[in-house]
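All protein chains but one are shown in place.
A and B are the chain letters, set down in written order, and residue numbers restart from 1 in every chain.
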Amino acid sequence: MTLRVRAWRGGAEGRFQEFEVPRRESQTVLDVVTHIQRHIDPSLAYRFACRVGMCGSCAMTVNGKPRWTCRTHVDKVAKDGRLELAPLANLPVVRDLVADMREFFDKWARARGQFSPTATRADRFAKVEPQGAERREADAGIECIGCGVCYAACDVVAWNRDYLGPAALNRAWTLVNDARDGGNAERLRAVAGDAGCHSCHTLMSCTELCPKQLSPTRSIAGLKRATRGVAFGGEGE
Amino acid sequence: MSVRLEARLWWAQRVTAAFLAFFVAVHLATIIYAVHAGLGAAEVLARTRGNVAWALFYSLFVLAASIHGAIGLRTIAAEWLRWRGAPANAAAASIAVALALLGLRAVAAVTLP
Partner (left out) sequence: MKRARSHPGWWAFIVHRVSGIALALFLPAHFLALGTALSGEARLDEFLRWTDRPLVKAAEWILVMLLAAHLAGGLRLLALEFLPWREWQKALAAAAAGFAIAAGLLFALAR
């Protein structure tokens, strides 16, 4: 039994190259890509690291959907023995199956996805009630590992070059709800407007495909409410 | 366009949407009733001519729809036609004004005694 695999070769310009890969039990797409690179064509470029579904490095487009290859069983996706592999969408291509993630992380920074401390090591610990409403909102989105699947899945990212995207906005929301953080004035301004939360159309592809079952849509809905002050109030609170 | 103004457009879209939900519900019910009762022009106009309540209702309906539609079209132009910036914003504003004028004229047509 063999798989017919088409893999993207090249950069923005390129073509799909066909490979035949032996089919095995419990095979993942990462196994398939690795087989191609090790036994057929060593020039194939792709990313992976942990190979056990923790790091998100192996994210790429598999049969049209962005997924983690290490956590995608071939049986689940290659219904007719065919696989099509391409780099993550919405990002520039470095080579073959490798996408350039810089814009993804630049937007993370533009959304003020960094923690702004309000205390020093000389101060006492912050006391944050874990079951409080704010902390639970933050916790619902905190497990993001920045794999880029949501960004690749989002049509608004494709249609609006400036749109910060689900991951950056989700991270901003977790910080908006972080009682220890002091950067909300700037952050709420950063995530508002046509480049921010107000461009989310609740398509929910991000929520549908997030490998950690997060819901950026939920976080962005929270930001829409939280940015009322940017529209009508004093500066951003 | 400033972030503040963009955020305000979003809110205008939602607020008009909330009003339109009510207006459209009434309008749909009215249409279904009128069709069911087989109303022709005479009957329709007999109900609306000189009626201040209908005039007010439809005027607000027109204004809300003009704003709501124009903002929506602006978003679609930006995302699907890649048309953004000052000219696109001006076009959207013009559409809002044009719809409002045409609409208020129509309201006048059916409610003026």
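By definition in this document, a contact is a pair of C-beta atoms (placed from the backbone, for glycine too) under 8 Å apart; a residue touches a chain by one contact, two chains touch by 3 or more.
Nothing here was measured: the structure is a model prediction, and the numbers come from that model.
One chain is not displayed; in the complete assembly it touches the shown chains A, B.
Considering the whole complex, the residue from A:30, A:153 or A:188 that touches the absent chain is A:153. Taking the whole complex into account, chain B touches the unshown chain at residues 14, 17-18, 20-21, 24-25, 28, 31-33, 35-36, 40-42, 45, 62, 65, 69, 72-73, 76, 98-99, 102-103, 105-106, 108-110.
Taking the whole complex into account, chain A touches the unshown chain at residues 61, 64-66, 86, 89, 153, 155, 158, 201-205, 207-209, 215, 217-218, 221-222, 224-225.
Criterion: only the chains that are shown with their structure count from here on.
Centre-to-centre, using mean CA coordinates, chain A is 39 Å away from chain B.
Residue ranges on chain B touching chain A, taken from their complex, read 1-4, 6-11, 75, 78-80.
Residues of chain A that touch chain B in their complex: 156, 159-160, 189, 192-196, 198-199, 224, 227-228, 230-232.
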